[in-house]
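Shown next, in structure tokens, is the structure this report addresses.
One protein chain omitted, others in place.
Chain lettering (A, B and C) follows the sequence in which the chains are written, and residue indices restart at 1 in each chain.
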Amino acid sequence: MVNKHISLKEAIAEHVHDGDAVALEGFTHLIPHAAGHELVRQGRRDLTLYRMTPDVVYDQLIGMGAAKRVVFSWGGNPGVGSLHRLRDAVERGHPHPIEIEERSHADIANAYVAGASGLPFAVLRGYAGSDLPKHNDRIRTVTCPFTGEVLTAVPSIRPDVTIIHAQQADLAGNVQLWGIAGVQKEAALAARRVIVTVEEVVERIVPVPTGVILPSWTVNAVALVPGGAHPSYAHGYSERDNRFYQAWDEISRDRDRFRAWMDRHVLNTADFEAYRRSLADG
Amino acid sequence: MVNKHISLKEAIAEHVHDGDAVALEGFTHLIPHAAGHELVRQGRRDLTLYRMTPDVVYDQLIGMGAAKRVVFSWGGNPGVGSLHRLRDAVERGHPHPIEIEERSHADIANAYVAGASGLPFAVLRGYAGSDLPKHNDRIRTVTCPFTGEVLTAVPSIRPDVTIIHAQQADLAGNVQLWGIAGVQKEAALAARRVIVTVEEVVERIVPVPTGVILPSWTVNAVALVPGGAHPSYAHGYSERDNRFYQAWDEISRDRDRFRAWMDRHVLNTADFEAYRRSLADG
Amino acid sequence: MAEYTPDEMMTIAASRRLKDGAVCFVGIGLPSAAANLARLTHAPKVVLIYESGTIGAKPSVLPLSIGDGELAETADAVVPTHEVFRYWLQGGRIDVGFLGAAQIDRFANINTTVIGDYGAPRVRLPGAGGAPEIAAHAKEVVLVTKHSPRTFVERLDFVTTVGFHRGGDSREGLGVTGAGPRAVITDLGVLQPDAETRALVLTHLHPGVSVEEARAKTAWPLAVAPDLAVSPAPTEAELTALRELRARTAAAHGAP
Partner (left out) sequence: MAEYTPDEMMTIAASRRLKDGAVCFVGIGLPSAAANLARLTHAPKVVLIYESGTIGAKPSVLPLSIGDGELAETADAVVPTHEVFRYWLQGGRIDVGFLGAAQIDRFANINTTVIGDYGAPRVRLPGAGGAPEIAAHAKEVVLVTKHSPRTFVERLDFVTTVGFHRGGDSREGLGVTGAGPRAVITDLGVLQPDAETRALVLTHLHPGVSVEEARAKTAWPLAVAPDLAVSPAPTEAELTALRELRARTAAAHGAP
């Protein structure tokens, strides 16, 4: 059996290539920030980035010039305001222009389900009266062959790589996550390759309520990165760092300040542990 | 707040009417046999019966003349052989001819999901090369508006009533079930009315792994019926009575013996507890 | 009677719109504050559903994000995000969708996407999130947003989420099942749709607010109901519950 337990650095080097379609999922909870940093450190470019809520993790990738295209449904800093790097890219083409494809939460969630299910499209009742379909020719219609109703059809999402953060993996690489589960299971099963960072490696998984399990054979690489969701959180291991989200508003508002912050805390640190130490040093 | 905790007799009397489309679900595990018996006791007629695996519970209903139409995907006695009452109805029109609509497991499972999702149809890759679509004009096709692929479309299932058996309900009527979960959540959420029989009423639900919760406001009636899945089982409460399934082959093979058995154990017993006692008496 | 701010009045007025026992799909921010206030006052059995999949959440402090841990810890059930949109929202199980708005027009259509041209926006807003489908499928919608002429605009730069579309019965023509916005609660008063034209009409003013002020902060000619009423001032119980909630929230998040 291949040993799936490798470092995050190795996992990103092996499984994520320039130009890939990548999904880093986690709905507020369990956002794989450590993996985002490692993509920055390794200088990935031209990525198509899927994520329902770009959040700080994609704000950083966009600001560092890693994104060619961003597919998303809600691009704000939750409870705080704007994602300034996303806005700077869309409004002023800095650091370079990016393509955006905007969809709704219901659309993207259904599209991951369709991707995981091996279907080319998903059917939903979506976008009634909205202008979004006028700007996205990938929002189409399909007619029910029984009732004649016209429904919304959207293309399924099948990323090259999905990266998620979870609480636990066992020695074989089976993965368990719990709390708010988001769309991670579907995003992982829809992808060609799967990387999981975890809080903890356990000898044997003890199932917990609402635990989502990805069997080891669905996962390409598992990397131990305690706290790897920060400033997001891992239910049972950490709490959401709401103060960081508030601070990010100021850090990210100015191009130079953003760049200096990323240089100091991400590019000039070797890994997530060093990043956490550099943050603690202030 | 309406008290949802009523007897099974009251629940069936209030929520299931002659001519209704009814789903009693439970995939081998948690089959709502007590509810099936109560439908027999109350003499329901002309029911459209949905169930992936008719099993003994529908063999009894069909043999007692309650079914007008049966929609199913696998109609055997698991690990034993035939369902003789189903066969007698289909092959020889006894006790009266019934309509059958045959689908595959994948089809019916998807159709419940579509029903729960408020969609009129489900899309799957199904029935390639099979003769089943030739005999069922409700298996149709839909064309992907992105790739042009032709996929299978099936109508969603929306029963008038879904009845399930679960391990626990709390005082408010929240329902938890665990172990093999089958399609019960979807069958319940696809239905207009929901009846749940439970092994146990607890003051407060303690979530367990793979526990499926139906919030109280999705449930119309909850009836305490310990062992109410017998000869099926409730994970954590009982084991599958495999010997009963084997014995059923003999009991159900002969019309008179079947009828005498149903008279003695179901029609001449007041409720499921009395049924269990009459079985124990031999 | 105690002093209170227009923001407090708005949140309290919004909270009163939620009936006890209603199943409510809650947006983050103002809607979440109002919905939780309702739960802590007159509607203890209200069922709050957040799009993170927490069903029946009972947070002791207001979540900063839609996915704060306390929502999961206090929920009756936690379901995957796709399920909340498919079985619970699209499945027709939501009584009230509780939403905010960056821009709103007279037919209660909402823009949360861009200010300016979509291809070259002056201001890029966060986008749709769950709103287009919440507004379509919830049996009714309640909107909460502060009154300002930049918010209550003559014409939206972009329709993200439909209200009454072009007015009259045009919403029904879209094939949606929900009845649409029942009320827009602001810091000045309450607007409700005319039964026929479906254009928003000022039906309530909060105590001390004038029609002129409401009209000045609305960029279209705002109609006023003939039976214009004054909202009851916040009760002591409402104010206390709201302030304690805000204080607990500030202590927990370090937010103002």
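Before moving on, here are some points about what is shown:
The rule we apply is simple: a contact is a pair of C-beta atoms (placed from the backbone, for glycine too) under 8 Å apart; a residue touches a chain by one contact, two chains touch by 3 or more.
Please read these numbers as outputs of a predicted model, since none were measured by experiment.
Every shown chain touched by the omitted chain in the complete complex is listed here: A, B. Interface note: of B:174, B:197 or B:210, the residue touching the hidden chain in the full complex is B:210. From the options B:45, B:135 or B:192, the residue with contact to the chain not on display is B:135.
Remark: the omitted chain is touched by one listed residue; of B:104, B:156, B:174 or B:197 this is B:104. Annotation for chain B: contacts to the undisplayed chain at residues 27-29, 52-53, 72-76, 78-80, 82-83, 86-87, 90-91, 102-106, 109-110, 112-113, 124-132, 135, 149-150, 179-183, 185-186, 210, 212, 233, 235, 239-240, 242-243, 245-246.
For chain A, the residues in touch with the chain missing from this view are 1, 113, 116-119, 174, 185-186, 189, 213, 215, 217-218.
Convention: only the chains that are shown with their structure count from here on.
Chains that touch both chain A and chain C are the following: B.
Chain A and chain C have CA centres that are 28 Å apart. Once the centre of each chain is set as its mean CA position, chain B and chain C turn out to be 41 Å apart. Residue positions 118-119 of chain B each touch two or more of the other chains. Multi-chain contact residues of chain C, defined as those touching 2 or more other chains: 86, 90, 137.
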